[in-house]
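Next up is a structure, given as structure tokens.
Only one protein chain is missing; all other protein chains are in place.
Showing chain A:
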């Protein structure tokens, strides 16, 4: 009996303990999100203590609701639900999807718990992980792997922030904003990308800072873009480390005002595994920094070491690009400035053209700096420090440093073009309604004069009608629904119609 009750007591204690653990777990497990960082678009750096203006792109404060996405759910569903200002927080788990964002001002924040990342995995079947066209898109804290096209691709979105992402083998590019203005790409790690890991294409005012890129064909590529700062990146073990390219045949024809400074450009000797025919397929193994036909590039204070072909290579288009000519692309690199850089142990195993060139000089080692082809106004601060080739006409640099330039991004987000209600009404009327309606006479639909008579002082009546038209007249065809217009455009056009004089 005693023994039995003792046993019961022990059992009871164990059961109680177990219950306690379960209750405790369920109570305290909810605490995990307490460690979740504050929404990304809020400033969480100590603003003002450093000259670093990384947060410049983020002045648009998070203003909406938080939509949580947990393992097993769909990020795209959250996007469909989101409105400008919202934050999508994604919890650890594996998400097999392409997330496309055709809306403005949506932020995405991965929640990393115990080193478990929210992971987008394309299984080498999906094309892109993130695809955005909206302005003010922010993407951070995601692990992205096994896509065929891109990790993160933007088409025309301004004011973008892409940071703290870990991107592995996402096909052609890792991070690829295109046609964007005012953006920040920082603190990302990218590897195994078959073209450029970070590719700034036809953009303006972009900072690329503090990223680690390794094991890619190209580490960082600034192409047909203006006002870019490439700073503090660790680019190692790629085929080429940092590229500033003018590619012919693109609709935007210039690249200028690019600062490449304080980067580590080390041991970029990876075999070139780019797709045949791509522009970077021509980048020689062992390329540190490569400037092709870009203007006003400043190269300052970089560690450029152990790149087997050449530390810095500067070429014009006929030398560098295997593409069709473009009569509208100026083919020479002009007004390049090379300031002081630490360059050691480059050119140990030159290949192709540079190897042949060096052999013609009775040398077996590639140069620290090599220039081939045209270009005017190029300068270097201290030519004697380096082993150079083709820099005969490089004069002394007109500046000593770029310390006054802390960022290429803007203090405020680039404002979208705004139109007044009257303008929106006018654009909608002539852009759409005028296909069937005129003011005085009948085209297909009723003259606007008649509409004015019916809806005098009642724009909402017009809005209701065009949203869901009913055919009220004989001998008139059905009017198609105009429900696709935004509420704003519908009201604007209704008011415009009522105000028309001719």
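The definition used in the following text is that contacts are C-beta pairs under 8 Å (C-beta built on N, C-alpha and C of every residue); 3 or more make two chains touch, one makes a residue touch a chain; residues count from 1.
Here, contacts and distances are computed from a predicted model.
Visitor: Identify the UniProt protein name of the omitted chain, choosing among "C-type cytochrome", "Oligopeptide transport ATP-binding protein AppD", "Nitric-oxide reductase large subunit" or "Efflux RND transporter periplasmic adaptor subunit".
Guide: Hidden chain identified via UniProt as "C-type cytochrome".
Visitor: Touch as defined at the start, partner being the missing chain; which of A:155, A:301, A:348 or A:452 qualifies?
Guide: Missing-chain contact among the listed residues: A:155.
Visitor: Touch as defined at the start, partner being the missing chain; which of A:100, A:234 or A:303 qualifies?
Guide: Per the contact definition at the top, the residue touching the missing chain is A:100.
Visitor: Considering the whole complex, which of A:73, A:113, A:250 or A:405 touches the chain not shown?
Guide: From the options A:73, A:113, A:250 or A:405, the contact with the absent chain belongs to A:250.
Visitor: Using the document's definition of touch, tell me which of A:118, A:136, A:171 or A:232 contacts the absent chain.
Guide: Answer from the full complex: A:171 touches the omitted chain.
Visitor: Touching the missing chain, which residues of chain A?
Guide: 80, 98, 100, 102, 127-128, 131, 133, 148-150, 153-158, 171-173, 176, 178-181, 202, 204, 247, 249-252, 275-279, 322-327, 416-417, 419, 423-424, 426-432, 434-436, 438, 483-486, 489
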